[in-house]
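Take a look at chain A:
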Amino acid sequence: MADTKSGDINTGNKSFSEFIKGFWKENPVLVMLLGMCPTLAVTTSAINGLTMGLAVVFVMTGSSVIVSLVRNIVPKQVRIATFVVIIATFVTMVDLFLKAFLLDLSKALGPFIPLIVVNCIILGRAEAFASRNSVWLSLVDALGVSFGFTVTLVFLGGIREILGMRTFFGMSVLGEGFEPWVIMLLPPGAFITLGFMLGAKNLIDRKMKERKKY
Partner candidate 1 sequence: MSTRVKMILILTLFASISGGVLSIVYLFSSPLIEANLLEELKKSIFLVVPNAKDYDEKVIDEITYFECRDESGSTVGIALPARGNGYQGVIKLMVGLTPDLSRITGIKVLEQIETPGLGGRIGEDSFQNQFKGVQTEPAVEYVKNREPEKDTEIQAITGATISSRSIVSIINKNIQMLKDAL
Partner candidate 2 sequence: MKLFSFQGGVHPAYRKELSGQREIKEAGIPEQLVIPLSQHIGAPCEPGVAAGDRIKEGQVIGKTVSFVSAPVHSPVSGKVKKIEKSFHPLGQKVLSVIIQPDDEGARDYMKPLGKNASELDPKDILTRITDAGIVGMGGATFPAHVKFSPPKDKPIDTLIINGCECEPYLTADHRLMVEMPEYIISGAKMIGKVLDVKEIVIAVESNKPDAVEKLEKAGDERDILCVLTKTKYPQGAEKMLIKAVLNREVPSGGLPMDVGVVVSNVGTALAVCESVRDGKPLIERVVTVTGNGVKNPGNFFVKIGTPVKHLIEQAGGTAGNIGKCIMGGPMMGIAQASLDVPVIKGTSGILIMQEADYMQEGYLPCIKCSFCVQVCPVNLLPSKLSVIAEARRWDLADSYGVNDCIECGCCDYVCPGKRPIVQFIKTAKIKVREIKEREKK
C-alpha cells in the first residue's frame, strides 16, 4: 500500500509524509474503505462525527503504541486476540469517560462507541503497521490515519447535518426557507451521501492524474 514510488509527497521527512497520507492518499474511509460502520452510523451531525473521530484518535494512538511496544513478544497465533484485547481496553476507557463526563454525547453515539473495538481501521493498522514498525512511526501513522478518519467523519456529518437539520455544529446555516431533508438523517441518506463522497474523491483523483499526464 505504502508505495512511495510515485513520491508526490517527497518532503524528505518520512514521519510527516506518514502523517499526511492518511488525509487523502490513504484516507481510511474513502480509499481503504475501513471503519464504515461508525462512519455511517454516527454522522447524523458534525459534533457526533467529531466525537467519534476523537474517540478513535485516542484508541488508535493508544493501542498502536502498545501494539508496537509488545510486537515482538506476541506469538502469531494469538496476535489478533491480544490486539483486540488491547484495543477493547482502550475503548472501554473512552466509553467510561464519555459516560462520566459527556452523557448526552455518549447516548447519541449509543452502541457505536463499543463498536470502535471492531473498527477495521484500528485492527488493520495494528496488524499492518504497528506490529511491524517502531513506536514512533506507529504513533505518527496512527495519528495521521485517525485524523484523516476524523476529518472525513466531520465532513460527512456536516453535510448530513446541514441538509438534514439546517445546522452545522448546532448553528443555523440554512435559512428557514429551506425545508430540511429528513432522509439525510436516515440510513439511506448516510449511504447515498458517502457513496457520492467516494465518487467525488475518485473523480478528483482521476482529474488530477489526467492533468499530470498532459
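Inclusion criterion for the candidates: all candidates are chains of the complex that A comes from, given by their letters.
FYI, a residue touches a chain if its C-beta (ideal position, glycine included) is under 8 Å from a C-beta of that chain, and two chains touch if they have at least 3 such contacts; residues count from 1.
Every value quoted in this text rests on a predicted model; they were computed, and no experiment measured them.
Every option in 1 or 2 belongs to this complex, yet chain A touches just one of them, candidate 1. Of all the residues in chain A, the ones that touch candidate 1 in their complex are 73-75, 77-78, 81-82, 85-86, 88-89, 92-93, 96-97, 99-101, 103, 164, 180, 182, 185-186.
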